[in-house]
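Inspection log for the structure reproduced underneath, given as structure tokens.
Only one protein chain is missing; all other protein chains are in place.
For chain A:
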Amino acid sequence: MEALFATTTGILAASGLYLALRGRTFPVVVGLTLLSYAVNLFLFSTGGLTTDGSAVIGDGGGEYADPLPQALVLTAIVIGFAMTAFSVILAMRVRGDVGSDHVNGNRVDEPREDKS
């Protein structure tokens, strides 16, 4: 199961990174969101994968799932949303002002491959 979990995180991270390296804003934002899912899963797993653990104290269940990564990831999810929102609206603003949705701010009328 660990291998499966790790593979999933890896694939999500790889897909997210590939998108983040694209040239247009929307795929980059989607990629960053995907990347943040991978990071959240990764962070969450640092507390171990607990099946059927108790969520609250006094539940009577077995071992407790590590609460610390959960607390970290919980805020990370919310902040991640704020950042996604900020970057996508920044992208819209750039398109409105510059007229292009290329991350380097290239004009629409001269679409060109960035030489990097």
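Here is the rule we go by: a residue touches a chain if its C-beta (ideal position, glycine included) is under 8 Å from a C-beta of that chain, and two chains touch if they have at least 3 such contacts; residues count from 1.
The rule is simple: contacts and distances are computed from a predicted model.
Asker: Quick one: find the hidden chain's UniProt protein name among "Monovalent cation/H+ antiporter subunit A", "Carbon-phosphorus lyase complex subunit PhnI", "ABC transporter permease" or "TonB-dependent receptor plug domain-containing protein".
Answerer: "Monovalent cation/H+ antiporter subunit A"
Asker: Spell out, residue by residue, where the missing chain touches chain A.
Answerer: Missing-chain contacts on chain A: residues 1-31, 33-34, 37-38, 40-42, 44-58, 64-68, 70-71, 73-75, 77-86, 88-93, 95-97, 101, 103-105, 111, 113-114, 116.
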